[in-house]
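What you see is the complex with one protein chain gone and the rest in place.
After this line comes subunit A, so read on.
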Amino acid sequence: MSVESLFPRLEPLLPKVQKPIQYVGGELNSTVKDWDEATVRWALMYPDAYEVGLPNQGVQILYEILNELPDTMAERTYAVWPDLEALMRAEGVPQFTVDGHRPVRAFDVLGVSFSTELGYTNMLTALDLAGIPLHAVDRTDDDPIVLAGGHAAFNPEPVADFLDAAVLGDGEQIAIAISELVREWKAEGEPGGRDGVLLRLAETGGVYVPKFYDVEYLPDGRIKRVVPNRPGVPSRVFKHTVMDLDEWPYPKKPLVPLAETVHERFSVEIFRGCTRGCRFCQAGMITRPVRERSITVIGDMVANGVRESGFNEVGLLSLSSADHSEIAEVAKGLADRYEGTNTSLSLPSTRVDAFNIDLANEFSRNGRRSGLTFAPEGGSERMRKVINKMVTEEDLIRTVTTAYTQGWRQVKLYFMCGLPTEEDIDVLGIADLAKKVIKAGREATGSRDIRCTVSIGGFVPKPHTPFQWAAQCDHETVDRRLRELRNSLRNDKQYGKAIGFRYHDGKPSIVEGLLSRGDRRVGAVIEAVWAAGGRFDGWSEHFSYELWMKSAAEVGVDVDWFTVREREEHEVLPWDHLDAGLDREWLWQDWQDAVNDVEVEDCRWTPCYDCGVCPTMGTEIQIGPTGRKLLPLTVV
């Protein structure tokens, strides 16, 4: 049965909405396959606005990989803004894909990529607009399998009732495996219907099907245990790790949108994973071990991506890009290749201790000299020991001063507020540090024309990190500390004018905390917020703290219990049955070390400290140097 394009029904609505081009599709390198030629059909959703979702690497990679399979097709769908949502409801136009403008409900799998928990309400909007029942138990054989991935899927419990399945970790291989499993099931005549295919997925041990697990609670509200409720379903579900990134050089055909998006560049992931061991960093914990892409494959991907896309900026992505074993050679080789072409390079995540000025100069050789950002994260030496971000004050001041003397006028410093064990003095330490940076910069350059911007985010404890047991700091305390910090900066006659200060209030972090460490009971809050009109929670103009608190109270969920309560060692955490490979005892020990200001080294350069990932997952660190060099590109 073929499926008609919804575009003729959508088109008359487009003149009435903001930025209509985002709903039109037709991006360069996008793919529209014949509906009837595919047996397994995926709709891939990034649950935020098109301008945020389109550049997402994860979605682009899976879109390309799935479309390369001969009997599989993949199309993309994004959250529609409330103006179009209202028109779609009025005219009865369902959630559509931007490629073929096909109705999302007609697909076999709806894959939703959650980089953050703040997309949960947008998923509900999409399900509802698609005509797919919100609750997995209400779905029929005519509904797609709703499958979550992305970092937030490492604790999918708050959205467990809305999901049919979730996968943890790298998506490339498991997406192909799922597609193959669904293809076989369909070829056999869909035995067992919806539960039949979900059971097959669950039995692999690599796909979590929430409804096949029962959660039992203790009288005090804590979880007693989470157990499979049917035979064949494993008690633990493991994450997926792609080894040898050189074998997966995606995206090969980067999507180039007509609409403006948040990242207008071609990005190459230069490595995955990070073992620096920052204790607040969920990404660093759940993506272990470090797997580098080799310098030559990076070079080939950049050459291909720039040629295919026409972008004039290349981003070298990773969790800490200057840590690549051959980053200096990569930077020099690329700068040489693109000399005189107005193609600029950017290195989004750079550690103070891995930064060097030669590297920065290579990156700004062929284009704009972009700003420098460093993230000491903690304002005092003690705080940085607690979070294991081992950057000394001397290092930071030396690095920033060097940047000023080399011509950078503006440096951004990123910190967090609300960290475990934090006291007022730790946050006020940020002001001292910023002032010292300006003082040293003025002395070194002899100029007063230098600035730094202090940017602060609220800390949210995340699952699968040593801080998963920690009490989140209440928003009143965060707001008070930030006020005092702001006053300390503003009232400084000598340096205040040279220091910018950017921060958000602490309330959104509480909601993020509820969604990060929540269990299945939090799903009722999400649904109530959505039903009351909650949308686009990652956007400050749409987010409403009051709506979240009111909805939580209505459904009887105690937000404090999920956020500002410290957990004890043996409490069953909602995500304990989902295995990122991290040894729970190691995580607990690292939490104890944090409280005692004990640091841990990086296992790339020092002996293994038994975090548990490699033996559990059968993986190993893959790093260079390879000793190879980038050769000049032949001029076409």
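Rule of thumb we're sticking to: a contact is a pair of C-beta atoms (placed from the backbone, for glycine too) under 8 Å apart; a residue touches a chain by one contact, two chains touch by 3 or more; residues count from 1.
Operating definition for what follows: contacts and distances are computed from a predicted model.
Asker: Between "Formate dehydrogenase subunit gamma", "RNA polymerase, sigma subunit, ECF family", "Hydrogenase" or "Radical SAM protein", which matches the UniProt record of the unshown chain?
Answerer: UniProt protein name of the non-displayed chain: "Radical SAM protein".
Asker: Where the complex has a chain not shown, which of A:F311, A:F374, A:W575 or A:W591 is the residue touching it?
Answerer: Residue touching the chain left out of view: A:F311.
Asker: In the full complex, which residues of subunit A touch the absent chain?
Answerer: Residues of subunit A in touch with the missing chain: 7, 11-12, 14-16, 19-21, 24-26, 28, 256, 258-260, 264, 307-312, 342, 368, 636.
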